[in-house]
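Note that this complex is displayed minus one protein chain, with the remaining chains in position.
Labels run A and B following the written order; every chain starts at residue 1.
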Amino acid sequence: MKARPKNQTARAGTPLAVQAMEGTFAPKKIGAKSLHEQLSYRAAGNPPGTLPITAISNCFPGLELDFRNVWKNIFKGIELHESDNLVVGTDREHEPLRFRRLVRIRIPGGKGFQPLITVVRGPATPGGEATDLGTNALEWGNALAVIVSAAGSKVTCEFTRAAANDEVDPDVETEPFDLEVRNFFEPDTAVIARDLVEPGQLTQSLCSPWQNDYRECACYYWAASRPDYVNVEAGPSGTSAGENWMQVRGSGPRQYQPDDFQSPGLLTYEDMFRRWETVLRFEIAGRDTD
Amino acid sequence: MRTSVRRYLVVTPETRGARAAAAQPPAELSWHDYAVFLLHVASEVEHALMVQYLYAAYSLGGASVGAGIHESARHWRETILGIAKEEMGHLITVQNILRLIGGPLHLEREDYPFRSEFYPFHFALEPVTKSSIAKYVIAEAPESWLKTKPAKEIIERARKADKGRSILPVGVLYERLVELFENEGALKEGDFRSDSEPYQAQWDEWGRGYGSGQRGNIGRESPATTPDVLVLPATDRASVIDALKQIARQGEAPTLGRGNEQASEQSHFARFLKIYQSFPERNPPSRDIPTNPTTEPPSEGDPVSRGPLGCAPITDPRSVLWANLFNVRYRKLLFTLKHAFHVAAGSPLDRPTARGNLISWAFGEMYNLRSIGGILVTLPLNAKGGAERAGPPFQVPYTLALADWDSDKWRVHRDLIAASATLIHQLDDDAGGAHHEYLRALRDHDKQALEVVESLLTAMELQEASA
Partner (left out) sequence: MTIRALRILPPFVIARLGSSPEPLENYDVRVAQRDPLGFREIHGALTFVVDRDTGSIRRSYTPESIRFKDAHGRVKPVAPFLEVWADVDGTLVPLTKALLAREKASIEDIEWRAQVGNQKAFRRTGQARDRINADTGWFTGHKPETLLGQCANFVARKTLPFGDVQFIRPSKDFPEIRLRFTPAKGLIYGGTDPRTRPEDVADAIYDSGRGSWSGYSDSDANPSTIITNPSPIYANVGDARSTSRGYLDDECDGIVEMRIAKLNLAAFARFGAGPPDYAPDSFPVRTMADELEQILLGPEVSDADVSSEWTEEIIRRAFETIRLQNTTVLNGNPVVAGGAANSMASQDTNWGRAEEPIMAPAIVDTIALRALHQSIFSALRSGTATWFGQVLRGFQEVGDLTNAGRRKMPAMMRGSDGLHLALTRRQANAVRASGNRQATAEDSAAVTFTAPTPRTGEEKK
């Protein structure tokens, strides 16, 4: 399926999702099987902020939604933790898998195994040799991308042989179970399948209330939605000068206050709970606009 | 190289192998002075090799590439580009050594055509042929291999290609340098500055900390990994000797001795030899571009001399503008590189300095050379038409000298941006030309850089006025 401009103002090859927010992809009809176009469609009157391309997906835990939750129910019979390879729930048949860890899956089509655990390695002292520091589950979004096409069939999943509260090594002893993969999308449509997530599940692992997270999370990795560094210009030493987005404005010379949980010049929890609409500013061209 | 310094050159190809350290430096020079001098020669050699290899790599491609040779040609292009990048690393490392012994940096090179006794071959920007590859093989070859039977044919071919002059391997120069630095009677401890490191180029900055093989190649059939670009610190005599040996080894070692290397991890010599062995005798997969293109118009009554010692004027008016733009960006690269050595790095936990901008801009100019070079080889050479295409001229700027006041160093960036802006404007305003998107991005980029320059200039002028 090829992203092609729908009128002449778009550059050839511009992704459909980008064309949608540019307003250059606004079809009057769409092929019933053109699921990519359906997915990218922007309804009349909807500003770009309604589109998935404006929502961050490095969800730790996320802003608009915690998209990790779409993977929780990808295997029939078990519920996975949204950000860990832990089985947190099962139906009766799969009760023995409760609190075990999913270590690897057999990639459909005889393409070997996809490990779901990665070893974390690095130096323990500055400049030192890298050593193993632990293990961590890989994010579902990339690791499970290869099983979506196996919907409706069973894939071999290898679990730890017993419940494992702590992270396990990738070469831990395992026990295989064949589990059926659910449809990700409702058949013939581009809508996330009904039985994959229930109402409320896509936001459930976000902060409660979300305002709290803006204060404490140091959400530096979502800067294009929740800015970090604003009103930036070249300073006298040739490096940047500007302010922390979460900084109280007008409280002195322009000096970035790091979010180290104790800087005095930053917005407080109370500011966020009681005045978030006033104190948080929209940034257009990197500058406060209100 | 200016003729005024040629008289210090005492090594000829015939003297190679004369290992005994000279008892005296050349007349008129002290040992320290001689070391600076040889490092300047090394700088020019690395610099000249770098641009010749870049030109060679840019020449590969175009409609002459037959389907059967397509993957090989792409592989060759990536290989030669990789070697050119490594020459850049050598050039920077040599500047670090100059810094350590307190010599002036040297990023100039003599304009072509020229030759001197330490130069491996006559400087020539030329499209790739089997004969040009032969010259590169010999220039990078280790001494032991030159005596082998398979070498004979290539030596002879290279000699013919270089107007009958024997190619001088680059290794000779590095041997001389190593001998000199190993000679404790020549350079004294007091000749090494312990305080120069903040003003040296660092691997973490110039290599961006990428390990082997992450430097970037294009296409599936490209070398899977690439060797490190050597940007080595020079902190004392031992580190200088080590750096010089590493440079020499990256050039000429038959292999790097780590065992089981991929071809791409081999020395320049080994990589060029491999290209040579598979390169076709006829119909090279290179574009119809000239040798030594130049923006200088042909002078009246002086017939254009072509060939390895001649120049090919670019006369198509639009191509000339692109070639002018190329030369401005080439100067900006060299000047930025040199300027970066004059702004100290912060300590590891310190805040960044303006040096970061210079490093970023230097990378930007390397990309620009690649971009504009890529464009030039598709544009016509001659105003009268014809199939011949233009090429990147790499003309040497009139000066790379740094002004005394710091603010004036930044002023040069402003000048170069202004010169570029005029050319970009001329190229962007007619309806027929292509590459508007690139030109606008380049102009935008310069505009943002100019904001940084103006901010620095204002602050420095104030500071200098009150000093």
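A few points about this structure:
One rule holds in what follows: contacts are C-beta pairs under 8 Å (C-beta built on N, C-alpha and C of every residue); 3 or more make two chains touch, one makes a residue touch a chain.
This is a predicted model, so every value here is computed, not measured.
Across the entire complex, contacts from the unshown chain go to A, B.
For chain B, the residues touching the chain absent from view are 58, 60-63, 65, 67, 70, 73-74, 77, 202, 204-205, 208-211, 213-220, 345-353, 355-357, 359-361, 363-364, 367-368, 370-372, 374-375, 377-378, 434-435, 437-438, 440-442, 444-445, 448-449, 452.
One rule holds for everything that comes next: only the chains that are shown with their structure count from here on.
Partner chain B is touched in their complex by these residues of chain A: 233-239.
Interface residues of chain B facing chain A in the complex, by the touch rule stated above, are 351-354, 356-357, 451-452, 454-456, 458-459.
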